[in-house]
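First, the structure itself, so that you have it in front of you.
Left out: one protein chain. Kept in place: all the others.
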Amino acid sequence: VHQTPIRVRFDEVDTMGVVHHPRYLVYFEVARTEYLRDLGLAYADVMHTGTHFAVVEAGARYLRPARYDDELSVSTRVSHCGGARFTLEYEVRRADELLATGFTLLGAVDTSGRPVRLPHAARELLAGAVPGPAAAPAAEE
Amino acid sequence: VHQTPIRVRFDEVDTMGVVHHPRYLVYFEVARTEYLRDLGLAYADVMHTGTHFAVVEAGARYLRPARYDDELSVSTRVSHCGGARFTLEYEVRRADELLATGFTLLGAVDTSGRPVRLPHAARELLAGAVPGPAAAPAAEE
Amino acid sequence: VHQTPIRVRFDEVDTMGVVHHPRYLVYFEVARTEYLRDLGLAYADVMHTGTHFAVVEAGARYLRPARYDDELSVSTRVSHCGGARFTLEYEVRRADELLATGFTLLGAVDTSGRPVRLPHAARELLAGAVPGPAAAPAAEE
Partner (left out) sequence: VHQTPIRVRFDEVDTMGVVHHPRYLVYFEVARTEYLRDLGLAYADVMHTGTHFAVVEAGARYLRPARYDDELSVSTRVSHCGGARFTLEYEVRRADELLATGFTLLGAVDTSGRPVRLPHAARELLAGAVPGPAAAPAAEE
């Protein structure tokens, strides 16, 4: 499981003094960038090859609030990888306290936004990172 | 079903030229504010009474991209209302084209963030807006 | 002077309950889009011709705070137009109360970000909108 540290910025906090809920999807994205870089898939490089990862579905559960200047840690893991799509799951913690969980289903698209299959190397890396018996790349999505 | 018009702003579009996915949760919130105002529940007034509606869970499915300067319409409806929580569902369209759907589960909290029951008037209005046989306020959540 | 109405969104307000200062630059941009559209220069169309307006310099003075759900009005006027750059000035009001002022100096660039001269039609429209004796297009910037 990959950990990305995030310090809560002032502009991320709402009038209740807590991190505004859409911002968690941005935190997931920051964590995703670092996770993919760590796997060997720097997203800036992936985009240069003409493949983008579009968010097809996203969700979050908010358990406890985060506040300005909190030091958070976002853990990221890939839970599924098919031929054209993969799912990442996230947990946001402040020290040992779980604040939020979430997921994003991502699909490979070309520069026009049309769905394409995942580049072979990306799929190998992502499928290899799926924990347990699910790690074998599926023949079909 | 309530409709809120939203014009896509330049800062809401990413490097692919499409609206960045977390922004839809902001669009839902804008639509929610207008929907609640229309129901008789101006959120600025609700907050002055010491009750806030915290987002407990949120999700979105992204079907087709929206682009800079697009004129979108967000439809909002309440699909469930319990004693302390209610669920709103959203659909984002450009003309007749469905671009995204989503939901938020909201819970009443006090100014310290502690869960409380929905104010009676709010619950009457929200439960009354649930379509069909589900409209009767449940005795318990 | 062109007026753009803006309703303050919940995510634009900080922990003090007031609109977060960088957001005014976004309000200026929203007002700029509407102002240019009104002049006959829809920015989405300008971009399709390969010219972009890059912000070269921006500034704001914050006089009084704006709050959640406030109905604001942003007035926009072009104060200078040279061969490659133009300056817009903004005033943000809530009813008659002046909340903030600001400006942006914009420069025409091509899709690679290189400075170019303003397209002739754009310059005619912008220079024609400069009030008073300054309205005559300058021979040189």
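Note that the chains are named A, B and C in the order they appear, and that numbering of residues resets to 1 at the start of each chain.
Operating definition for what follows: contacts are C-beta pairs under 8 Å (C-beta built on N, C-alpha and C of every residue); 3 or more make two chains touch, one makes a residue touch a chain.
All values reported here derive from a predicted model rather than from experimental measurement.
Visitor: Please identify which residue in B:24, B:53 or B:68 touches the non-displayed chain.
Guide: Only one listed residue reaches the unshown chain, and that is B:68.
Visitor: Could you please point out the subunit B residues that touch the chain left off the display?
Guide: Interface with the chain not displayed, on the subunit B side: 10-11, 13-17, 20, 22, 68.
Visitor: Over the whole complex, note the residues of subunit A touching the chain we left out.
Guide: 9-11, 26, 29-30, 33, 42-44, 47, 68-69
Visitor: So which bits of subunit C touch the chain we can't see?
Guide: 15-16, 18, 21-23, 25-26, 29, 47, 52, 54-62, 65, 111, 113
Note that in this section only the chains that are shown with their structure count from here on.
Visitor: Work out the mean Cα position per chain and let me know which chain is farthest from subunit B.
Guide: C
Visitor: Using mean C-alpha positions as chain centres, tell me how far subunit B is from subunit C in Å, no decimals.
Guide: 31
Visitor: Between subunit A and subunit B, what distance separates the C-alpha centroids? Give it in angstrom.
Guide: 24
Visitor: Mind pulling the subunit A residues that touch 2 or more other chains?
Guide: 15-16, 22
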